[in-house]
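Heads up, one of the protein chains got dropped from this complex, but the rest are sitting where they should.
And then chain A:
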Amino acid sequence: MIRVFTLQLKRLRRRPFLVLSFFGLTVVFIMFMGGSQPGGSQQADIAVYPAQGEETGAWPELLGESERFTITELTQAEAEEAIRSGDRTIAVELSESNYRILTGVENELYPLIDSYVRQVFSEELRLREAEASGVGREDLEAALENPVLQTDTSYEAGGEGDFLYDPQLQVLFGMTLFFVMYTILFSLMNTASEKRAGTWDRLIISPLRKWQVYAGHMLYCWLIGVVQILIVFFLFDVAFGYPLAAQAGPLLLITGVYVFAVVAFGMLLIGLVRTPQQLQAAIPISATAMAMLGGAFWPAEIVSNVIVSSLKFAVPVYYAIDALKEMAIQGAGAADVLWNISVLLAFGVLLMGAGINLMERRS
């Protein structure tokens, strides 16, 4: 196994372009897309304007208390013109006790801004209600700092409520897991090419065991995938300050099982296609489809179509992104994402079994 593995590494040293290009693309896409997202160290600007015949009152000031947002006050006409001309994609209409969101196109800022404005409104209205019943605002705020009861809010992905979302992390995880599929699947093309070239048969009739030949190839692809993911995470965490607050151990674990599932999926593809050319065509189609369904390009939770939304459960990307988000945003540990790990492992085992079976039948 080690002989086959080291041979693949030697071949990579001679032809590193493919792997390096996917690594480069990952970094470029994350920087390009993540850099234009609000969140993390960046501030998002929210345009607000008063509803017809009303004043914005204290709302702009209250909304501006968060470090993550800046507030720009406009008139209704200015806001509508900005949306119409495309200068802004979203604006918030403020009235005495309510708000409306004005947007021209669907965009990823909507859930973030809506969630934030709703939170500010509900807190302020609660305080006003208490004030109306005779309790002083200062007393109330002091009491709220030491509550009799504390409520922990937990997020349930796909549930009715909010979902875990950080635009920068979404891009980081999505693009990393998407491009690593290309790296792994195209690296696995070595296996398909070897079968065609005859070197595979040459190894099979050597004293090596068949499982050693398979394992050598798969270990190589697995390692390439894991290393790529970890380097990208490390780079964006340390060098670009992305808010990746996950612990190293669980991160490594979820990376390992995800890459295992993708390698197994690659083996299935090799088993299904007849030629490397067919494999070359199947890789982008399947990788892109899995990334779209699994939530690599946008949060899987915003998909409203029931059928499309259900399909996310059939792709490994979804479980990996979900686990990574929980770990990075909520600081979840390995035990908290045990379900995701188990599903990814199950994917790996099943796909690998089916793939090797098909490959063996074909040979």
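Assume a residue touches a chain if its C-beta (ideal position, glycine included) is under 8 Å from a C-beta of that chain, and two chains touch if they have at least 3 such contacts; residues count from 1.
Convention: contacts and distances are computed from a predicted model.
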Per UniProt, the name of the complex member that is left out, chosen from "Sporulation protein YhbH", "Export ABC transporter ATP-binding protein", "Alpha-E domain-containing protein" or "Cytochrome c1"
"Export ABC transporter ATP-binding protein"
The one residue from A:51, A:208 or A:282 touching the chain left out of view is A:208
In chain A, positions touching the absent partner
3, 7, 10-11, 14-15, 197-199, 201-209
